[in-house]
Every structure is written in C-alpha cells, then in structure tokens.
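Below is one structure; the comments refer to it alone.
Shown here: the complex without one of its protein chains, the others still in place.
And then chain A:
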Amino acid sequence: MAFWARQISIWCSSVKTSYVANSIQRLRKTHRTWMQLDELSVLSLLCTDNHFLQRGLKTYRPVSLRSRLQSTNSSNGQIVSSESNLLSPVNHDQEQAEVIPSSDTKTLYEVWEDTPPSSALEEISEEEAVQIVAEPPLPLGSFTLKDYVDRSETLSKLVLLGVDLSKVEKRPKAGQLLLRLDFEKDIRKRLLFLKDVGVEDNQLGPFLTQNPYILAVDMEALETRVAYLKSKKFGKEAVARMVSRAPFLLSFSVERLDNRLGFFQKELGLSVQKTRDLVVRLPRLLTGSLEPIKENWQVCQVELGFRRNEIQHIVSKIPKILTANKRKLTETFDYLHNVMGIPHHILTNFPQVFNSKLLRVKERHMFLTFLGRAQYDPAQPSYISLDKLVSMPDEVFCTEIAKASVKDFEKFLKTL
C-alpha cells in the first residue's frame, strides 16, 4: 500500500503547474493528504482510499484539481484501451515515474510522512472550493466509446461534426486511435486538408465514420497522393468527388493507385479518357479487391457471351456490373436471354436491367405476358423498352406500359 502512496506523490510532481507548489504548501497547513490530478488514477485512488480508511478516516472522498482541461496530459498521455479492456495500472504509474526530476521526491516524501489525514468537514477557501470537481471516475477499460465521450474533447467535437461513433467503435482499433488523438493537433489539420481537396462540410462526418484511419496518415503522404491524382489529369471536382465517394482512396499509397489505374487500362482495354470517366463515376473500383472484377469480366466474356466492345460499352454505362454478384448476374442474364428471349445487342443497349432485382423483372414480365403485351423487339409494334420495364415505379409501370390498374397488378402478383 505504501508503494501506491509513493507512486501518487511521484505523479503529483509530474504536473508542472504553479498550483502544485501551492498545493504542497496547503498540504502542510490544512493537513489534506493528497490530490488526484488526473481521473485515470482510479485504481490507485481506491488503494489509497482503503489505506486511509484503515487509518480511521470515515468520510474521505477523492477530489480532482481543475488543471485537467488545460493540461496537455488529458488526451495524449493517458491512453485507455477500449478494445483490449486491460491497462495495468502498474505500467501506467511506472510510465509516469520516469518523468520525475529527482529533486522533488525528497520533499514530497517528507510531506507524505508528516501530515496526518484531514477530515472532510474542514473549512476551505473559496478558490479551493471552486476547484473541487467530484466527477465519477472514468473506467480503465471499456468496450464502448460512450463512457469517454462526455469527458473527451476530441470525441465530443467529432460527435458534433457528425461522426457516428457507434459504427466507428466496431472497426478494429479505430476507437483506440480516436482516443489517442488530439483534436487541435492532429485532427484539425487533416479536416482542413480534406476541405481543401473538396469534401463538403456535411460529408466530413460520414467520411470519418467510414474511414477513421485517415486521421493517422501522414500529411505529406496525403498531399503526395492528391498531387499524383492531379498529375493524372483528374480535375479538381473529379478528385473531390472521388475522395468523398471512396473514403479509403487517400489511404492507398501512390504505387497502389498507379497499379489499379494501370489494371483498368490494360485488362479492360479502355482508353485513358474512358478509364478516367469510369473511375470518377465509381471510385470504389480503386479501393476494392481486383479479383472479383477479373472474375466478372471473365463471366461476361465466356459465360454470358458478350463481345469485348459490348462489355466495354456496358461497363462505361453501368460500372456497377464489375462489382456485382456473379451468381445474381448469371441468373438475371439467364432469365432475360432464355426465358424472355432478348438478344445480346438489345441487352447491350439497356444494361440497367442487370442492375435491378431479378424478382422485379420476373413479376413484370409475367404480368405483361398475361396481358399479351410482352413485346421487346423494337422492330415490331407496341414495343416495350427494357429500361422502362425496369426503372419505373409500380404505378407508372401499370398505367403507362401495362395499361392496367395497380390493383390488377397486385391481384396478379397474388396468383404467382
């Protein structure tokens, strides 16, 4: 127990404010024992609490000085693990112990052994009274950021910015990272950088929710990457759009981005301008894995039987096909080509059908067959184009294309 007491006194001296000196004076006068300078010394608190209870103090309560907010120790030094739920206080105190200058320890030891414990009913001065803050101690380890958000400036400011902490804390090590950072030093610079790149204010919150790790990336690296994108002749708005729609883009190194752009140019055989348009339209292609894209490309060529120029046309219109589910893509194509009897060239003209749900296409096609209006050949009369079949809402589809009421459509759906 004495060990803990000594550790606390050592810790007291590590905070370099004038109040410490004054407080030591007051210690001698008012016989108050010690002050907790940071609320993270919970365990030591409890230990000394027991210690003093043993000495006969009945009403002793922990107090803290108001130097917390102004001191730089608050968010940087004291790391509390939110993920691993373990922080041995021994290591913590030893960390603090390294900071001490040797001269102060002696006086503090004297102070410690001299003064008897004081009672809580003593009269104290106004300034001291104002400085007392009796807040509940922070938990040493927690599985959620909820416990720290009210006491941490960084976290409160992030919440007010719109970052969804409940989602961020589910990501590996992201909660730990946010607790470690300081708003003024680290986060502010990067937020201003993102604003310069072109991300809008109301998008900063969702951006950080998706990619909180960008707050740990070097500023030089970020600037190099943006410079690289600009050197590849992406305009300012294009870069802004890409960065806001794919938050992980700037976490990728320049080589990786280069490889990705090269892949799209060579494998897909697109021209430079078309690759640029494709990537600006769906920047997720640069941040996702390349294997599914290669597989989808093969599926389109071999299984579905589209020619190379047809696939290029489809991909430039609907880039999402490259990241679509292989099985769903083949099932949709199977129904469209074999059951509905639509040839390849019409499908190339209307690639939106691959984007929609198969069930929707099936239901609408069956309704049109039931009515005798399933005509998808442009050469013949009463032709129905595929994009109108798929993209319109139910009411518009029923009234304009099927020329029936919505109730009839619903009755028909219940007979399927």
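As a convention for this text, a residue touches a chain if its C-beta (ideal position, glycine included) is under 8 Å from a C-beta of that chain, and two chains touch if they have at least 3 such contacts; residues count from 1.
Throughout what follows, contacts and distances are computed from a predicted model.
In the listed set "Glutathione S-transferase", "Glyoxylate/hydroxypyruvate reductase HPR3", "3-isopropylmalate dehydratase" or "TruB pseudouridine synthase family member 2", the entry agreeing with the UniProt name of the missing subunit chain is "TruB pseudouridine synthase family member 2". Although one chain is not drawn, the whole complex shows that of A:P137, A:G198 or A:P292 it is A:P137 that touches it.
Among the residues A:V149, A:I346 or A:L371, only A:V149 touches the chain that is left out of the figure. The residue touching the chain not shown here, chosen from A:A120, A:L192 or A:V396, is A:A120.
In the full complex, chain A contacts the hidden chain through residues 59, 61, 63, 66, 69, 120, 126-127, 129-139, 142, 145-147, 149-150, 153, 155-157, 159-160, 162-167, 359, 362-363, 394, 410, 413-416.
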